[in-house]
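Heads up, one of the protein chains got dropped from this complex, but the rest are sitting where they should.
Take a look at subunit A:
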Amino acid sequence: MKVSVKETETAVIASIEGSIDSKTAPDLQQSILPVVNDRNLMVLDLTAVSFVSSAGLRVLLMVYRQLKSNNGKVVLVGVSEEIMDVMFMTGFITFFEIAPTLKEAFANN
């Protein structure tokens, strides 16, 4: 798993590549949670994410909780159909906004 983080004045954009599971989730957590600060928009680009496990979903939820405490939101971009399915079945989808592209993520926020 690789993650690259871009920061703007109001948002954090994290582009993730690979699999988010119990082995990689701690790294992801450490890469993105500290940079949220008081921003209220986190965009997670999952276009290159192949799999999200239970542990991975929990990292996403932690990000949501942190943003929520800033009255912010998390937008997921480029979520594959399979990951969307898993997020629907397990209810995690309800916490996030979904956008097909980064451009649309910002257009709506």
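The rule we apply is simple: a contact is a pair of C-beta atoms (placed from the backbone, for glycine too) under 8 Å apart; a residue touches a chain by one contact, two chains touch by 3 or more; residues count from 1.
Rule of thumb we're sticking to: contacts and distances are computed from a predicted model.
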Among "ABC transporter permease", "Nitrate reductase", "Quinol oxidase subunit 1" or "Glycogen debranching protein GlgX", UniProt-listed name of the chain not shown: "Glycogen debranching protein GlgX"
Of A:10, A:54, A:69 or A:101, the residue in touch with the unshown chain: A:54
Residue, one of A:13, A:86 or A:99, that touches the chain absent here: A:86
Touch list for subunit A against the chain that is not drawn: 21-23, 53-55, 57-58, 61, 65, 85-86, 88-92, 95
